[in-house]
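Here the structure is laid out as structure tokens; the discussion comes afterwards.
Removed from the display is one protein chain of the complex; every other protein chain stays in position.
Right after this comes chain A.
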Amino acid sequence: MATTVDTRNVLGEGVSLELSGTWAGYWVAMLRLLTGWWFFHAGITKYANLWTSAEPFSATGWLTGATQGTVVAPITVWFGNNAAWFVNFIIPLGETLIGLALLLGVLVRFAAFWGAFLMGFFYLGNAGFSHGFVNGDLMGLLLFVTLIVLSAGRIMGLDRFIENWDLVQNHPRLQYLLG
């Protein structure tokens, strides 16, 4: 059951990592599903006003208030003052679609890139980093990067089949968006 992964270029000469390929694959699929559900739930619940009397989602307070003084404030405050409609539109839609893509295993690397992009803003928008620099937002960002590195869509995901399409076979560069 063990698989030996050659890591000598990273960890030094003569070192390899022995692990269970089956468990590693299982774990990658589990990470993909749970990360996908995390974002899908975060996105779909921002549309709650469509079926309950909840207030419509608005990021304006976060953009112009909570992120004040952070390194992303020049961007977030500008959007909050000039194009809050765009952020209010793209965050729920983006989170929902990123989550759906991860759940289904479709365009996983592309979706995970945008997940990491969003998490980058959520992480860097932490005013004061009161929970420290290594916090839940950074962990979420790292999860998306992990899914990209390990090609999570190829394990129990539809990307495994999509990568066999002629389109992808003829344009191998597309595999950087899949898998």
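As a working rule, a contact is a pair of C-beta atoms (placed from the backbone, for glycine too) under 8 Å apart; a residue touches a chain by one contact, two chains touch by 3 or more; residues count from 1.
Heads up, the rule we're going with is that contacts and distances are computed from a predicted model.
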Ask   = So which of "Cox cluster protein", "ABC transporter permease", "Phenylacetate-CoA oxygenase subunit PaaC" or "1,2-phenylacetyl-CoA epoxidase subunit A" is the UniProt name of the chain that got left out?
value = "Cox cluster protein"
Inquiry  = Tell me which stretches of chain A touch the chain missing from the display.
reply    = 1-6, 8, 14-23, 26, 30, 33-34, 36-37, 41, 44-45, 47-48, 51-55, 103
